Each structure stands twice: as C-alpha cells, then as structure tokens.
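Please read through the structure below; I'll follow up with questions.
Only one protein chain is missing from this complex, and each of the others stays in its spot.
Residue numbering begins at 1 within each chain, and the chains themselves are lettered A, B and C in the order written.
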Amino acid sequence: MRDKKDKRDWKFRLHEIIYEADTPSGKLFDVILLITIIASILFVMLESVKEFDAKYHYFLNIAEWVVTIVFTLEYILRIISVKKPLKYIFSFYGIIDLLSTIPKYLSLIFMGTQVLIALRALRLLRVFRILKLARYVGASNMLANALKASRAKILVFLFTVLIVSVIFGTIMYFVEGDQSGFTSIPVSVYWSIVTLTTVGFGDIAPVTPIGQFIASIIMILGYGIIAVPTGIVSAEYASQHRGHFPHIPQPPQVDMNTEACPNCSAERHKDNAKFCYNCGHILNGRA
Amino acid sequence: MRDKKDKRDWKFRLHEIIYEADTPSGKLFDVILLITIIASILFVMLESVKEFDAKYHYFLNIAEWVVTIVFTLEYILRIISVKKPLKYIFSFYGIIDLLSTIPKYLSLIFMGTQVLIALRALRLLRVFRILKLARYVGASNMLANALKASRAKILVFLFTVLIVSVIFGTIMYFVEGDQSGFTSIPVSVYWSIVTLTTVGFGDIAPVTPIGQFIASIIMILGYGIIAVPTGIVSAEYASQHRGHFPHIPQPPQVDMNTEACPNCSAERHKDNAKFCYNCGHILNGRA
Amino acid sequence: MRDKKDKRDWKFRLHEIIYEADTPSGKLFDVILLITIIASILFVMLESVKEFDAKYHYFLNIAEWVVTIVFTLEYILRIISVKKPLKYIFSFYGIIDLLSTIPKYLSLIFMGTQVLIALRALRLLRVFRILKLARYVGASNMLANALKASRAKILVFLFTVLIVSVIFGTIMYFVEGDQSGFTSIPVSVYWSIVTLTTVGFGDIAPVTPIGQFIASIIMILGYGIIAVPTGIVSAEYASQHRGHFPHIPQPPQVDMNTEACPNCSAERHKDNAKFCYNCGHILNGRA
Partner (left out) sequence: MRDKKDKRDWKFRLHEIIYEADTPSGKLFDVILLITIIASILFVMLESVKEFDAKYHYFLNIAEWVVTIVFTLEYILRIISVKKPLKYIFSFYGIIDLLSTIPKYLSLIFMGTQVLIALRALRLLRVFRILKLARYVGASNMLANALKASRAKILVFLFTVLIVSVIFGTIMYFVEGDQSGFTSIPVSVYWSIVTLTTVGFGDIAPVTPIGQFIASIIMILGYGIIAVPTGIVSAEYASQHRGHFPHIPQPPQVDMNTEACPNCSAERHKDNAKFCYNCGHILNGRA
C-alpha cells in the first residue's frame, strides 16, 4: 500500500516538473529544454552550411547526439508521467516530440546504405523542434482569439487576393509573354502575388508600356488591399479590448497558470481550481 | 391545367436547385459547380505551361471539353429556370457564364484557320470563370460596405498617390536620365509607383547620389502614406462594428439567405419574405 | 454710372465662372480646365518617350501650343476677375499657374541658342500643372486634419526612421564593405532606408552571414515600425470620427461650397454667408 502511494507520489512529482512551471524544479526543466531546443535548431542550421560542416562535422555529430539523448529522455519521461500515455503520443505535441527525436536514430539504421537523400530530408525534420517552443507561449491567447474571431473575413480576404492574382496574372501573361519572364500563367500568377503583396523580387518584371501600366494598377491595388486585413484585425482586437468602456460587460479573464492535469493532461484550469475540469482528478498540490 | 402546374413545379424545383443552397440537391449542385470552376482554371493554367501541354495536350483537351459541357448545361438550365431569361443573359453573371463557356466552341469554328493569336486570348477568357466563385461569397458584404462608405476618401488617396508619382517620376527622369533605366517620364512614373507602394522590383534603381536621396524621400513617403488607407478602412470598419456600444442604434442585420426570385432573379430578399421585393412574384416554397 | 455697373456685373459673372462651380458655366469652365490639365501632362510625358516624340513631334508641338494658349487665357482671366490681382499672382496657385504656362514661351525666346539643357528642365516644369488638380479636391479636408493633428508624432516617427537608418547604415558599411555594393556610408544609409521601408530594390544586398543577420533585424524592425504611423493615423482619424458617440460634442461642420470672394479671393465661406468673412465684400449672388 505504502509502496503504491510512493510510486504515485513519484509520478506526481515528475508530472509537476515536466508539465508545470510553478515550482523551481519545473522551471529548471523548462529552461534546460528551451536551451536544448534552440541549440538543436542552431546545429541543424549550421550543419547545412557546407564550409562549417566540413570543418566541424565531428563536433556537430556529438552535439546532435547529446540533443537527441536529451529529447529521448524527455519523451520517455513524458510518457511515464501521464496516466494516459497513448493520448499524449498521438497529440500534436507528442508527434512533434517523436519527429524531433527519431531522425538521428534513423541515420544509424540506414548508415552505409544509399538512402542518403531521404535521410537529408529526415534530418531537416529536426527543425520542427522549434514548434516545441510554442508550448511556452501563453500570452498569444488574445491574439489567437482575435484571429479566430475574424477567420471568415480573413478567408474572404485571401480569396480576393487569389482571384485578383489569377485574373491579373493571366492578363500579364497575354500582355508580356516570354521575353520578360512571364513564361506561363502559373508563373504570371506567382508574379502577381509577388507584386500584390508588395514583395517585388524583380526576377520577373514587365518591360512593355502596357505591362508596366497594368503592373502599376496591381501595385496600387496591393498597397490599398493591405489596409483590409489590418482594419479587420484592428477592429477585432479593439473589440476584445473593450474593457476601456466600463459600462459594457467584460470578457471573462483568461487563466494563465501552467497547471496540467496528471490524469488527462487537460490544461487551462482556473487559477483557483482544485480538481481537473475535464476528468475530476485532483490537481497537484492544490487540495 | 394539371400539366401546367407540373411544369411550373418542375421549374420551381430546378430554380431552387440552381439558385439556392438551402436544400441537399441545391448544395450538391453548388459543390459540383465549384469543383468544375476550380478544375477548369487549373486546366487553363496548366495548358499555358509549355512542357506540360506538350506531354498531356490530349488529356487537357478532353478535360476542357468536359468542363465546357458542364458549363453549357449550367448555362441552359439557368436560362430555362428563370422567368425572364433575357435579364439573366445580360446580367453580370450571365455574361461571365457565357464568356467562360464559348472559347472552346470558338476554337472548333476557327480550327485550321489562321486566327490563332486571337484564339489564344479567347482561351485565356476562361480564367474569368474564377469570378463565378464570387457568387459563393456572401460574408464579404460588411467588407464591401466599409469600402463603399470610404469610397470618396479612397479616391482622394489614389489621387494623391498619382500626383506624388507623377511629380517625383518627372524629377527622377531629370536627375537620373537614361544611364540607370529612367528612359522616359512614363517609365520614371512607373518606377515611382513601384517605389511608393514599397514593391521595389529593382529592375530600375537610382545610381546617382541625388537620385538615391530623392528615392529615399519617396520610400519614406510611401512607408508613411500606407497608413492612410489603413486608417480609413480601420475607422470605417470600426464604425460598422459599433454593436459594441449598446446605447447606439444598431445597423440593420444583413439577410444572408440564398433565395433568388424565380421571375426576376433579384437576390437579397428578407429572410422572412414571401414575395419578391422587386417584382412581387411569389418566392419558392415560402408562401 | 450704368457703364461702371455693367463692367462690375461683367467682372462679377467672370469671377463666378472661374472661381466657383455652382453655376452651369462655372462647371463647364472647370471641366474644360480639368481636361486641359490632364491632356497637357500626358503630352509632357509622351514627349519624353523618344520613339513617340520622333514620330509625332509635330502634333505634340501643336497640342502643347493649344494647351499653353488655354492656360494663358485662364491666367489672364483670373487676374482680371479678382480685385487684388497681385495677391493672386503671388499666391501658391498663382505661381503654379504662371510656371505651367511660361515654359513654351521661353522655348520660343531661346530657340536656336544653346540653352537646351536648361530648357529641358523648364519643359518638365509643366508637369507641376498636376498640382492644379488639387484645387478640385475638397474631400481631403478630414484627412488633412488628421495628418495635421498628428504632425508632431509623424515627425518623431520620421526622426526614428532616420536615426535607425543612419546607425544600421554605418554598421552595414563596416560589416559588408565594397564587395557587395556598400561603397560608402551615404550609400549604406540609402540601402537601410530601402530595407527598413520594405521596398527592397535588391541592387545592393548583403552577402556576408553577419550582414544578412543584421539585414534581418532591419527588415523585422521595418515590418514592425510600419505599425506606428498606421496606429497614429488610425487613432487620430477615429478621434475625428467621434460622431458615432452622440454624447460627445461634435466637431463643427466643414462648409464645402466653392464660393470665393471677388474682392480678396478668400475661400471657405460659410454656406449661408452673404458677405466675405475676410474683407466684408458682398459675395456673388448671395445678397
């Protein structure tokens, strides 16, 4: 009986360290992981720089193994400390955690064989470790809400950009033709998007007077259209901000604690919650 | 008598399928048409890619004929199901529907003759089918209203952009001259628009110190002017959003049903309308 | 006595035609002038296109003379119809009117002599005729007010852009040096402005890793800084829009009539004014 309680306690403590940031050990775990993630992405990047890789290949290999072992440990600990491991494994972060760990192991298995090109792609998968950072971004809730609320309008906006690009791209293909790089409609549509979004690479540029005239219209359109998403987000954002008008009912406060249920991994519990809102399990150190 | 009613019923049902999206068959019709439109635009685009067309010309031809037949059927059904076909034929969507159908037929008639260049233009007309998609965008009403309300200010803004571009274009033509691509005033004005809208292709760029100084002024101007349309749209949009201030009378709700009058094709009936607001004709299944 | 009244009447009518747009003849005068201005600017532009000028030099010359004569007549009529001609002559529009008229006459005087380059500059002066169009823009008042109200903040913004550009320009000059086009600090500062304003010509671009890193910082800065003028104009504009909040005192209505005093040329009289607010002179057809 005591042994079982001990084990549960041990699991409790582990869960608290890994999933929460309220205790010193929890914070330490997060900081170490954060540094490992950023370091690992830098290693992937540096590995792609030929001159650097040629010189320091040996050190990069070791560093990459260290990172892989840290991630393996983290992955195993996460599986152990939750009550429903399968739920974690097939969650968004579970898949990211796995994908960011395996490439180095796969490179061992296929060592010596000729699957080098596929391997190169697998190595790049490690960059997705950057998405692990998203776990630490809680302040983006309000922003995400503003974006979600204006989803329909954003779709209409994207749709408008696409229609305008397809139509002007086709016109430009007909007007300019091959001599200035408008070799096909898809390329012309690509150019239209480049121009409408005011990016303007300049690898393809109109040379005929009519082409330049139409390009001017696209540019001024793009210069004006940019006001639309801005206006949308501003208005949505302002409406989420309406706390400034005290006679209007306030939106409910977002609870910002890092508590996660040790049973079902549910997050965003109320700050004063003692039990999980999802499965009713007791929350660590609350009751 | 019974026969006449049957026919009217049949027409009624057809009208409901084609012009509305409230019934399962109406939705199916819309989805099929949507896919056809998008597929047909992809075909037009792929046809313009020389390598692709060389390989798959035969399949593209067949696919294009399938799309053309679907559009022909749609066009005929639309004419049959409205009471005043001429009104539909000369409406905006009627013309778009016709223009997106005929190019393939015209290619049959002029086959073998030497009107290939004009034919190429006609083929590209098929891209305008994308405008058919606009029929499915109802949520853009609010956006369109915001733009319409700030029309006068948008014109002043465009006008300002034009005046600034013409004046700076002329100055740059005089300052830079031929050596850096400013070969004539129209080209210099085009460059001014490219710069003011922050597109910046770079095919034409100032090389003299004075030219670069003036270019800097244009760029900072453009960087600042972009705030104007954004400010306009934000303010207009916010004022359309004033539902947040409950003590201010609300703008009337937009009726979002897909009902169209079987007699005169008028749209945007009130949600509870039983008769067409335009011609008084009874609306399908309402009364 | 009668003769004098006649003459005064004649002057009155002339003033009404030229300076106001409320009567049919006043509108006609405005439309003719508008067309002449736009045509004259097109002529100046086309004249700079070498191939066009080579072909149609004769016709452009005639067209330019027609425009010059119309502008001369307009200038003389404006001087005659105001009571204080000197005030008009030295006003902003008076100078623009003169500058847009004389270049063609000067080309006669210096014909045959060797002052061709200065002449070319004089010809381009004609483009400033476009500023005459500004006379017809009354709706920009609100916009201009919003800009004027946020003048101080716009200066701070411009100042920030300049400081950031000078500092990053100097750093880039030191980091990149000659090999990638950063030949001097002024050129590097120019490049910084090109980058910060998100124009990005690409004629000068960093090639060293450190240079590209610093360039990334400048770009993200520029991408963020653009929010500042937009925020300023939006807020100012919204505060000018406060009519939406009926419990807040409204700004006074702008009087939009085109009346101008026949004695002192003062504009923006109140809509129901009978006498000039500036000199007390009776206004045309009001009393």
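For the reader, a short list of remarks on this structure follows.
Just so it is clear, a residue touches a chain if its C-beta (ideal position, glycine included) is under 8 Å from a C-beta of that chain, and two chains touch if they have at least 3 such contacts.
Only a predicted model underlies this, so the values are computations on that prediction, with no experimental measurement involved.
Of the chains displayed, those contacted by the omitted chain across the entire assembly are A, B, C. Counting the whole complex, the residues of chain A in touch with the unshown chain are 41, 44-46, 48-50, 120-121, 124, 127-128, 130-131, 133-134, 137, 139-140, 142-143, 146, 154, 157-158, 161, 186-187, 190, 193-194, 196-203, 222, 226, 229-230, 232-234, 236-238, 241, 244-246.
Residue-level contact of chain B with the missing chain is found at 198-202, 230, 234. With the whole complex as reference, residues 152-153, 155-157, 159-160, 162-163, 166-167, 170-171, 173-174, 183-186, 189, 195, 198-202, 205, 209, 212-213, 215-216, 219-220, 222-224, 226-228, 230-232, 234-235, 238-239, 242, 245, 247-248 of chain C touch the missing chain.
The working rule: only the chains that are shown with their structure count from here on.
The interface of B-C is repeated, with over half of its contact pairs matching by residue number, by A-B among A-B or A-C. Rotating chain A by 180 degrees superposes its CA atoms on those of chain C, with the angle stated to the nearest 5. Centroids built from CA atoms put chain C at 47 Å from chain A.
The set of chain A residues that touch two or more partner chains comprises 198-202, 230, 234.
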